[in-house]
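All protein chains but one are shown in place.
Coming up: subunit A.
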Amino acid sequence: MSAMPAITYNFAYLDEQTKRMIRRAILKAIAVPGYQVPFAAREMPMPYGWGTGGVQVTAAVLGRDDVLKVIDQGADDTTNAVAIRGFFEKTARVATTTSTREATVIQTRHRVPETPLREDQILVYQVPIPEPLRFLEPRETETRQLHALAEYGLMHVKLYEDIARHGHIATTYAYPVEVAGRYVMDPSPIPKFDNPKMDDCPALQLFGAGREKRIYAIPPHTKVRSLDFEDHPFRVQRFAKPCALCAATGVYLDEVILDDKGGRMFVCSDTDYCNTRQEEGHRGEMSGASPSRQPFPPRGEGAEGGALHLSPPGRDRSEAAGEGASGGEVRP
C-alpha cells in the first residue's frame, strides 16, 4: 500500500468555517440568554460526553493570546482536564495555567471556581444534557414547545413533589435556574452550591453540549435565579468544618476517604483556590501532618506513573472519622 499522507490540523483543531458557525451560535445564545441554540456540533477526537461541546466552544473563542485553564470537578489535574488542556496546548499552542486569576478562558466540568471571575474572562461549561426538562419530558419536540410558551409548570410540580415526599427539593446538582426572567436553564451538573455564582457574574458564561448539539449562554451581569418557592427558599449546602488543608470556609469541599474504618477528611474541591490559600500561609487542621503511607497503594497495570488517587496522610483516623459530614443548608 502507498505511504499515508501526513495529516495536518488547523489552529485549535476546527476549520475556520466551523468556528465561524459556532461563533454565530454563540452570538445568538448571548442575544437570547438561557435559550438553547442548535448548532452543527462536529465530531471531535475525544468521546461524546467527555466535553466535546465545551471543547468546540473553547476552540471557537480561543485566540493566540489567550491563557487557558481547564478544570474538572474543580481540579486542574483530573485526567480529563489534563487531556483537554493537552489538546489545546498541542493544537492551538496557547499558554495554559492553573491559576483562575491568570486565565482568560476557563473550561470547566461540574464546578464554578471559588475565586470571583472578572469581566475579561470567559467561563466555558461542558454540558451533558442541556435540556432542564429532559427528565420530565424526554421528547425534544415537546420540550421545545414548553420553552417557547414559557410553560414551566412541570418543573415546579417536580420540585413541589420533592418537598411533599422528602421534605426537601431533592436536586443537589444541575439545579434549574431561570435566566433573565425568561428561560429555565440547566446550569450543567455543577453542585447547587455554585448556582449563586452565576447570578450577576461579570464574566461571560458559555455552555456547550456537543452530543446534543446545543449552545447557550449567560451574558455578563445577567439575573440568574434558582427556582424555589416562597415558603421553601433556595438553599445551598453548608459544610460543618473548614477545608482541612487551607481552613477555607464557605467553599465547596470534597470528601476524601482516608481508610476503611470511616476516617475521612474534607478538602477544597477547587485545587487552585486551595493551593493559593496555602501559599498565602493559611493552614488547615491536617496540613501540618507529616507525609506517610498512601492509604491506597497504586495497583495493577498503568499504576507505575503514580496513583491518580489523592494521597492523604495516614494519621490517626479517630480524629477525622465521622466529622463534618453535613452541615445542613443555608440561604446563599
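We take it that contacts are C-beta pairs under 8 Å (C-beta built on N, C-alpha and C of every residue); 3 or more make two chains touch, one makes a residue touch a chain; residues count from 1.
Just so we're on the same page, contacts and distances are computed from a predicted model.
Colleague: Which of the following names does UniProt give to the chain that is not shown: "glycine dehydrogenase (aminomethyl-transferring)", "Nucleotide-binding universal stress UspA family protein", "Na(+)-translocating NADH-quinone reductase subunit D" or "Carbon-phosphorus lyase complex subunit PhnI"?
Modeller: Of "glycine dehydrogenase (aminomethyl-transferring)", "Nucleotide-binding universal stress UspA family protein", "Na(+)-translocating NADH-quinone reductase subunit D" or "Carbon-phosphorus lyase complex subunit PhnI", the absent chain's UniProt record names it "Carbon-phosphorus lyase complex subunit PhnI".
Colleague: Among A:A83, A:L136 or A:A247, choose the residue that contacts the chain missing from this document, as touch is defined above.
Modeller: Result: among the candidates, A:A83 touches the missing chain.
Colleague: Which parts of subunit A are in contact with the chain that was left out?
Modeller: Residues 1-2, 4, 7, 9-10, 13, 15, 38-45, 47-50, 52, 72-75, 77-83, 86, 109-111, 128, 139-141, 166-168, 170, 172-174, 189-193, 211, 213-214, 237, 244-245, 252-255, 265, 267, 269, 271, 274, 286-291, 301-313, 325-326, 328-329 of subunit A touch the chain absent from view.
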